[in-house]
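Removed: one protein chain of the complex. Kept in place: all other protein chains.
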């Protein structure tokens, strides 16, 4: 835990006062699918539990509302959150074009929602196309964005999206030390980056002691023992759909050969998923006695399943991220998570081109127990995030600063600088006349005021003050500085 | 000019051969408005002039197709480019919401176009919302993106958009040394960054000797002399619309007081522009004898106008970028260009809060002649860009690399590494038996093959080869390396 | 007034009870532009004034929200209606394609609004593309639609749209006897058609006595007298844009020659309007001493202006509809209102192909006073409409009936009909046996029950009842009717 930074720059109450005494922070959390909800839910619970400080609006879009992906918006209802708006944003087509059009559909619809909600801040998670739509609309509508899980590297198109969201976001909550370093490397403002750990770890690490055997029985069958089954979760890789389908085929073959009870989750909604489902059908997975194929497992049950699995296999981010917390062996297939930080529990099969290679990996990993990893969190992310949210000063300008390394000075000038240094008020007290003048820096007299010098000191002072007041008021018009009286 | 790097890593012809002998590079240039077209047109001319190497498709969208903004798609037709597709992408509403919805509309429509064109590369310019739509759709559809003018800093929401586009783009053509450094600082791959200078400078610097007096007469009146008129071009600032309207009002007041012949261009299509037009109407600019208010000036004429103006005023990027090439004095108002590199010809009035301050700036700048600046280019950008385009190897993976500073090694393992080092083929030639074995790195024998040693050397060799072939074929299945024969 | 039908089929209170004792009728009124608002506003005021029965939600879209068209949503705010939702729905482009895309944009956005509001009924007015979007979304979402002003004929593309909306709408409020007859002719259900008159006439006819001179002075100048000025309002004709622009040019020429003070309203947002504005500019209308060019006149002031004009000229529906109520002479140009019913005050210049012809029409009409016409209403439309709304029984099926003339009977059969008539229960009480049978209509015995006849009457009755119960229960399974006991 040492490495998680202490964020204590501002006391929240002060900020609240700054932001207007009665104003609560209106937080809009937008969730698109079961994966991002597993990270956002812990934060949402935290926000909801502090109604004095926060107002929470929940917007649901993307694959949450799709039957084929389990209508997972119901999870949110079951968690007792009010869903303010549900937006259909997915265009059918299951290819890249449909993905782009889905971003478009979301962008056409989101402004009305944001205009109605008028949130102070929108919380966006991750690196999927729906998240890009959310970030784009909030950024262009001058609404602050808190981005969760930026700075990571997976080696896919997701990287481009994730980093693009980073550029649009105003505040960053990242999960790992490397991610934090990447954000800083990409010139994000260090003051607006919080290394919190992954919010899902809060739930993960607090969930360890549950009665898990009944969960395992429910999903894998009565007779299955801990460490003696496999969880498989493989998604299409949108930059190389063909290859990822081939890889899935090999994986299923290897799993069939390996002959252990296996829970297979259906792939997510990305382009290519239909072909993968077809492969599952072709291999008879849905009716094979060793396999159970399911669309969705509630997150808290999923945790227990992977925590006690003999091995997890696939290319899900969950494998390289969450599962490390339990020391469960993981086989990560292909390049989808390339570059992700992982614990030692992960065995990569980057070039998963033969069934044998995958089978060999299963033989190596199955049943092992690795030490638990805290790379992705220590279970205290949510409190850190809430504190960070409270520290946001809405009076600070919305405009992002990018912390580029210094470049040589600009050679252009600013009028304020010129005016300030251009002229001065000069006062000459002596002689027969009192003289006050506005003098430019180059010594030229801009304006002169001359009066006969009165006799008495009192009169003289009175007059000189009057002249100075007059001159000063005029000098102000040309932005001069009064340098003194000589 | 010393600082422009020489790009000669690959000979284009080789690349063309690599990319398939008859394959030309299909370049799609998408242009959204007169501003980006002024940068893209020189490149488009260059591409069109090399039909052996390139195929050019032109897509027109955004404000090009809007009557209020001069139907500037006609410029493209006049330049004799075939417009492949025209897309209405602007949603009316003149506020931020409409801007987001316009991005959405573009994203809904672009995939069909890109699917039809199937370009090898899309060229996108700048930092406007339409460009973000283009970059998003190309990136998600796995089409290479060349981004022109990334890495710059203006200090507005445009920064977020520009840097987000950078993260989506695969190749970067930047205009200034600082921009290049910023791109590198944001961890873009140095090999994919070209410091070319601004393409508009090619035209700018080659256009100097034209007969400009008739152009000036046309736009500003018969009696106007060089260095004795003003060009004003102010756009709304979308992050602070109110203030930018106030500033425009003060500017017009100052210009009225300053009493010089002035060409005022209408603001662009951004949120807030309607209020600015209303301010123009209120001040009677359209009927004021000193003023000429126009929607659009053809770029080559505009160059001549600013090249010979007594001063340019406003917050257009043109002022801080292009105009420096001629040494024309510029007054840059407000924060829209904050952070942009400029020549010494630019006087900033960042806090343009009084008419007097602007008037003073006019008095300081009007009629001056500064040395010409080459910060933004030396007039040779287009040849550099064409060479860069030709060097693109379409067989290289599409996946972007981000050049983050090194982080500590991953502690996970890769199956290929394990398998490679795990085992070897050991051959024992001596004694009564010939023995061949697959031996693990730790010395354990994985598999053994034993045969009686034949009498004759020929037989022996034949047998040993046969055994090796057999063992090797099995060894391959477990990915072992054949270490040699002992 | 005799011809306005008395609608008194149901007492509203009964309906309210039917619809559930506490349920108010949730009415959603969607308004797109100043024209439809002038018809909808009187209804909206009526609905708002009866909060015991109605709940009103107002949705604003289309050109109401466009600066160029006067931001007329402000009229609605000034009338003190809460606007529930504002939707940008206009795609820029000013051609037919943009019009279609605008319908599309509205359809993408409206479902979310309708899902949130869950209205019992949506009120839609007229024949414009926005209205088609509203009707399409409500119809497909199974929401009742009340269409105002169906059945009329104008002779343009509007006819197709208007009649298409009629086909989607469940209830019709029409303005003229002919319109009612057209609706009936098109096979709409007579019970769901109300001939109410035009709602705008309620305001028109109640507004007659106002002090109108100050309004005339405000809009046309101090020195202008009643019956001595012209109001011109011409819109583009989307099916023949070129011609309608030419016609506008001729009209302006004729008006310039005619040399009377003239108020010219800018054309509406339809395709072609930009070119028309350009014609106005070219002819110098905005600066001509005889002309006043304005974007928008508040409806109640507009009424006074046309009521006291020497003539109204153009192709607006207002000319052929509303203006008749005052007997003001109207010159209707071109085919846009072809087929509309008009009073004798209207002089058509269908083929407005020369300036002379239009000039001649001006000479004939200017300054005349015709008798007032009640073709379009008697000033009592709103009470009729409210009563009609109250009579809507939400328990009636949503499915529309179309009243086609009878066609010959279907030769297919219905199972219920077959089953009902197929079989009967026959009971034979006499002899040694008690016999109960299920008998088909053709006399065949389907099933027989036989028992020895008991001795005592009590036993006999008991047994026969038992047998009947048994047989009946089986007969029910085959849907037979019990015919009696023989």
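Note that the chains are named A, B and C in the order they appear, and that numbering of residues resets to 1 at the start of each chain.
Criterion: a residue touches a chain if its C-beta (ideal position, glycine included) is under 8 Å from a C-beta of that chain, and two chains touch if they have at least 3 such contacts.
Since this is a predicted model, take the numbers as computed values, not measurements.
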| item | value |
| --- | --- |
| Which displayed chains the hidden chain touches across the whole complex | A, B, C |
| Contact partner of the left-out chain, one of A:28, A:47, A:76 or A:105 | A:105 |
| Touch criterion as defined above, residue of C:76, C:193, C:285 or C:346 at the omitted chain | C:346 |
| Selected residue (touches chain absent from view) among C:61, C:132 or C:389 | C:132 |
| Selected residue (touches chain absent from view) among A:90, A:280, A:375 or A:415 | A:90 |
| Residue ranges of subunit B at the interface with the undisplayed chain | 85-88, 105, 108-109, 111-113, 115-116 |
| Interface with the unshown chain - residue positions in subunit C | 91, 96-101, 103-112, 114-115, 129, 132-133, 136-137, 139-142, 153, 155-157, 159-161, 163-168, 178, 181-182, 185-187, 238-239, 320, 331-332, 335, 341-351, 356-357, 360-361, 364, 398-400, 402, 404-405, 407, 410-416, 418-419, 477-479 |
| Subunit A residues that touch the omitted chain in the full complex | 65-68, 88, 90-94, 97-98, 101, 105, 274, 287 |
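The rule we apply is simple: only the chains that are shown with their structure count from here on.
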| item | value |
| --- | --- |
| Self-contact between copies subunit A and subunit B, residue sets same or different by half | same |
| Where subunit B and subunit C are represented by their mean Cα positions, the distance between them in whole Å | 51 |
| Contacts with two or more other chains, residues of subunit B listed in rising order | 91, 97-98, 101, 105 |
